[in-house]
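The structure appears below as structure tokens.
Apart from one protein chain that is not included, each protein chain of the complex appears where it belongs.
We just call them A, B and C in the order they show up, numbering each chain from 1.
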């Protein structure tokens, strides 16, 4: 089984990822949220507490939640408002970790490309770092969803989006950043970094296009 | 009471915030100034010394000032030139901490939007991190004030601005950066990071607008 | 002889370089690969393992390979997919180290300038940091190669490119980043940093050109 890792280890690893993303400016304020699957059946996640600064995740900033999104321990505090999205992704994609970053470029491009409902990226070697992609000639579609404060409604839309785009490795919420995932936390981190890179490359390329 | 924290703790926490903002390039040179309220009645602040580099705030770089802006201890050095602005905000907003950053994007946008006397930002999930904002559909108005070297005149203008915009979480001084605050230092830091993020997102979006 | 350094020292030095490039965002995901020559006759490299994150190169993330690109030790894992390119460069240029970064600017410019098959850079003082360049009046040609997943074919093209451009210090792969090298690891690092700087300067200059 792929989720034998215990809660304490998971919390420590999420803190490490939080520091890394914070240094890159991808989780400013208390934005972003990070989770790993710690049990599969029934589904359990270790997920960041609502409002915790991701660059300094102390032990009490990681909460164990059940398949309904409720904290397992009574005094654990409030899990991330977006816990339902994490659970949905973990279930549909059999992901071992789900990461949400909130970078400048993912935010800017999610608005620019909203009319097209997504961004097509192809021809970049970096695409090969996405699981199962053998060549830079791959065309990755990064869908964009309208943002919503109703998490039940939004998680339903995420479920449909994942069904419609079975090959996608990540999606954007409009002016709300990036969701990516992986079979392991390591793979999820790689996917986040690759998609953040690609979005920045596309964003900076757009401005150059007329220049040459 | 919300300000039981002692001066030594306050100084240490401000040093931590200074290092964080310095790493992001938001307090270059000796720009920026940081304060926390350490007593409410009468009002007392722990505030950065004038000319102190914010990335390396030693114990003697934090000064205790009274409600008139004078250093409490005779040999404490000169408090930040903008101490009166901090006191005004702490009083009018009942803030527990006031932070002034001087980033590239807040400086650039303060000039671009000066003719409009402010920047309206809406539709960003990041807005939800501002205290009391329940949805990304919120419209935040970030007012911009003309810069002034006369601190008595400027603090009077800040007082009127805060009265005119009772819901605002931050304001800009023209080509002089950002002021934000919070009930606690943690909240003030969050507000700074959120507004800095939003300004950069707006700044980078402007340049893209024609591209698609 | 210039390659008396032992494998353990080489691995440690590559880890140091990896952390440095990672901090600059030049090896996101698990992109980039780094090698040093540890023997010349027959040629042997210490090179990063395929898929290793460059900011955290542990001892088992560096692999010794022979002149054919095969791992010397049976259980060493899979060397970088681009090992053949490193060997080609080490051979043709008698390089002591070969470094491949995958930055935003090298990626963006590799696409912009692909129609010209390269980028001419001159008039920059930074050029003087390239080995053998005595003046900023030097004109450096940075060739761009089409990307390819067939490493045997690609390494053949690299060989021809190096023969056609005997004075070049670096080249780009289309949407795949930068290759640079040096007689020593220190020199190779310097070359990477200089070329990355120059590409960013050219990229940012392009956008300004019409502004004045």
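Operating definition for what follows: contacts are C-beta pairs under 8 Å (C-beta built on N, C-alpha and C of every residue); 3 or more make two chains touch, one makes a residue touch a chain.
From a predicted model like this one, the values you see are computed outputs, not experimental measurements.
Remark: the absent chain touches shown chains B, C in the intact complex.
Considering the full assembly, B:102 is the residue among B:102, B:136, B:169 or B:191 that touches the omitted chain. Interface note: of B:59, B:94, B:111 or B:167, the residue touching the hidden chain in the full complex is B:111. Shown as candidates are C:24, C:78, C:139 or C:160; the residue that touches the absent chain is C:24.
Note that of C:126, C:151 or C:168, the residue touching the chain absent from this view is C:126. Hidden from this view is one chain, which touches chain B at 23, 25, 28-31, 53, 55, 102, 104-105, 107-108, 111-113, 115, 147, 149, 173-177, 203, 206-207, 209.
Chain C meets the missing chain through residues 20, 23-24, 123-126, 129, 134-136, 186, 189-191, 193-194, 196-197, 200-201, 204-205, 207-208, 211-212.
Simple rule for what comes next: only the chains that are shown with their structure count from here on.
Look at the contact of chain A with chain C and you find different residues on each copy: under half of the numbers used there are shared. Chain B is reached from chain A by a rotation of 90°, derived from superposing Cα atoms (nearest 5). One simple way to say how far apart two chains are is to compare their mean CA positions; for chain B and chain C this gives 44 Å. Chain centres here are Cα averages; for chain A and chain C they lie 31 Å apart. Multi-chain contact residues of chain C (touching two or more other chains): none found.
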